[in-house]
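Got a structure here, written out as C-alpha cells. Questions coming.
With one protein chain held back, the other chains of the complex are shown just where they sit.
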Amino acid sequence: MTTTRTENAGLAAGSPAPSPRRLRGGKDSDGGRRKLLGIGGGLAAVVLLALLPLLNLSLPGILPGPTYTPGSLQLLAMCLLMAAAALSYHMLLGVAGLLSFGHALYFGAGVYGLAVILSNLQIPLLPAMGLTLLVVVILAHVVGSISLRVGGIPFAMVTLAFAQAGSVMVRRNPGGTTGGEEGLALDTANLPDFLVGVANTRNLYWLALAALVLVFAAVSWIQYSRAGHVAAAVRENELRVRVLGLQPYLAKLLVFVAGALMAGLVGMVYLLLQSGAVPRAVSSDFTITLLVMVVLGGVGSRWGAVAGGIFYTLLDQRLTALANSEAVAGLPDVLRIPLSEPLFILGTLFILVVLFLPGGITGGIRGAARRFARPRGGQPGRTATAATARQIPEEQA
Amino acid sequence: MSTVILLAATGLGLGALYFLVASGLSLIYGLMGVLNFAHGSFLTLGAFAGWEVARRTGADSWWTFLLSILIGAAVGALFAAFTEFVLIRRLYQRHIEQVLITVGLALATVALFEGIWGTDPVFIQGPAWFKDTTELLGARIPNDRFVCIIAAVLVLLAMVLFLKRTRYGMIIRAGVENRSMVTALGIDVRKAFTLVFTIGGAAAGLGGVLASHYFGYVSPLLGGSLLIFAFIVTVIGGLGSLTGAAVASVAVALLQQFANFYFGLGDLAVVLALALVLLFRPAGLLGRKS
C-alpha cells in the first residue's frame, strides 16, 4: 500500500511563483496604464474626428476629396454610423455571445419608424425620435423575450425569421406607409434647418460622431455593469450562472434590448444622413453586414467593432469603385467577374479572416504588438491549455 | 371548393420545395450542429446548372428535364461536399465559426452568381406538359406542382430507406442522438459529416431545378429566399428530425398559401406559427427535448 499523501502536499507547497502578489500588482498597474492610454487615445481621436470638417486634408484612394467637402464628409459619417451599428451588434455577439441574424430589424425600425412618423405626424424631430425609440424598445422586448427561449444556433434562426417578417412587411408597403421597394423619402417639413441639405452635411457628420461616442459610452457602461458581467458569464458558462442564483434570461434580455435601442438610434441618424429609407436597412443582408464588420474587427472587442465598421464601409466603397473601373472592365472573364462583385471579395475576405485570423483586425494587431514587444514571449503552459480547451467536444461543455 | 383544392396543391408543391431544402439542413444540424447558410447557394447553383442543361440541349423534352435534374443534384452534391471537406472540417466543433464560414460562403457565392448570370431572373422552360393543368375535384392544377410533390416524396422515401437500412444511415441516426458516443465505439464520424453534406446538397440541387420550374425562373437570390423558410421549417419540425422536417414543410407551406390567399399575410402567419411553437414547444414538433 503506497500512500501518495506526501506527494500531494509537496505539490501544494511547491508553488511555482515565488511572489505572486508582486506579479499581480505589476499586471494591475500595467492594465491601469493601458486603460488610461485607451481613454486618452480615444479622446484624441474624437477631437481629431470632430475637427475634420474644418480641415483640408486629402487621403487620395480613400476619400473622394478633401475632408471638408460634402462627399468626403458623407462617406466619413457613414463610416462612423456603421461603426456605431457594429458596436450595437457587438452588444449581442461580443458581450452576451448571442448570434443574432435579426439585428437589422431594430436598425430598420429606427430608420423606417422615424421616416413614417415624420411624414405622417406633424411633430418636431426630438419627440418623433423619442416615439421611434419607444417603438424599438417594445419591438425588441417582444421579439427578444420569445427568441431568448432558445439559445445558440436556434436563436440565430428565430431572430432571422422575425427580422424576415419585418423585412417582408416593409416591402409589402402596408397602407402605403413604407413605400415598398422604392423606399421612403425623408419628409423634411418638421426638421430643423441645420440638418437639411448638402451644405449642412458637416452638421450631420457631427451628429453621426455624437451618435458613435454615445453608443460607445453606453456599450462600455453596460459591459462593465452588473448585468453586463452576468451576460458575459452566461456566455462562458450558463449553468454556473444559474447555480449562483442569477437570472441569465433577464441579463440576456437586457443586453438584447439595449443593443436594439442603440441600433434604432443609429438607424434614425442614418435616415437623416441618407435623407431616405430603403428596404435594405431591414434586410437580413444588413444584419450579415454588421456580423461581417464585427468579425473582421475582432469579436469581443469594442475597438474591433469600431475598426470593423469603418474598414468595411471604406473597403466596400473602394471595391465598388474598382468594380466600375475601366481596368477591371478590360480583364478576361475569369478575373473580371469576381473583381466586379464587391461582395464576392468581402465574403472571401471574411472566410479567410474566420479561418486564419480568429481575432480579426484588433486580434491581429495585438498579436503583432505582443510579438514585437516580447520576441520570445512564451508562456507555453498557457498556450497549451488554450489549445486543448479548443479541442473539447461541445457535448462535454 | 376548387379554390381550396388549388391552394392545397400549390401549397403542397411549395412544401415539397421547402422539404428538399430543410431535410438537408436538419440532418446537417442534427448531426454536426452546423447551421448552414450556404445551403441556399447549393440550391441556386443546382438551379443554374439545370438551366444551363436545358438551354444547351433544347428546353422542352422530358429527357432534358430528367438530365437537368440529375445534373442539378450532382452539382449541388459536389458543391456541398467541397464545402464540408475544405471549409467546415477545419473548424471541427467550433459551431459559431462554422456558421460564420457558411455566411461568408453564401455572401461570396451569391455575388459570384450575380457576376456570372446577372442579377435579373432568367426564365426557364420545361416540357410543354408542365404548363398544362390537370383537373382535380374541379380545380385546374398546374402540372409542375405534381412533379415537385412526387420528387419530394421520392427523396423522402430514399432518405428514410438510406437511414434505416444502411450502416452509414445507422451511424447518422446514432450520431444525431449522441455524436461523441459514436466516436467512442471506434467510428470515424467525420465520414458521416461529408455524407450528410453531400446528401443535403443533392436534395438542395434537385430542389433548385424543381424550384426553377415551380416559379418559372432562376435568379441568384432564389436559394436565399427559400432558405429562410426552410430555417423556419427546421425549427418548427424539430432540429435533426427528418420526419419533423417533412411534416413542418407541408404545414408551413399550406399555412402560407391559405393565409396569403385569404388575408394576404402568408409570411407573417408563418412567423407567428414559429413564435407559437417556440413558446409552447421550444424543441419543435418532433424534436428532442433537451
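As written, the chain order gives the labels A and B, with residue 1 at the start of each chain.
Everything below uses one rule, namely that a residue touches a chain if its C-beta (ideal position, glycine included) is under 8 Å from a C-beta of that chain, and two chains touch if they have at least 3 such contacts.
Keep this in mind: contacts and distances are computed from a predicted model.
Trainee: Refer to UniProt and select, among "RNA polymerase sigma-70 factor, ECF subfamily", "Thiamine pyrophosphate-dependent enzyme", "Tetratricopeptide repeat protein" or "ABC transporter ATP-binding protein", the name of the complex member that is left out.
Mentor: "ABC transporter ATP-binding protein"
Trainee: Using the document's definition of touch, tell me which of B:S2, B:T119 or B:N178 contacts the absent chain.
Mentor: Touches the omitted chain: B:N178.
Trainee: Using the touch definition up top, pick the residue from B:M170, B:L221 or B:L272 that touches the left-out chain.
Mentor: Touches the omitted chain: B:M170.
Trainee: For the chain that got dropped from the picture, name the residues of chain B it touches.
Mentor: Residues touching the hidden chain, for chain B, are 167, 170-171, 173-174, 177-178, 180-189.
The working rule: only the chains that are shown with their structure count from here on.
Trainee: Which of the residues in chain A come into contact with chain B in the complex?
Mentor: Per the touch definition, chain A meets chain B at residues 99, 146-147, 149-150, 152-154, 156-158, 160-162, 164-165, 168-169, 284, 288, 291-292, 295, 337-338, 340-344, 346-348, 350-351, 354-355, 358, 390-396.
Trainee: Can you check the complex and tell me which residues of chain B touch chain A?
Mentor: Within the complex, chain B contacts chain A at residues 29, 33, 35, 87, 90-91, 93-97, 99-101, 103-112, 114-116, 178-180, 228, 231-232, 234-235, 239, 267-268, 270-271, 274-275, 278-279, 282.
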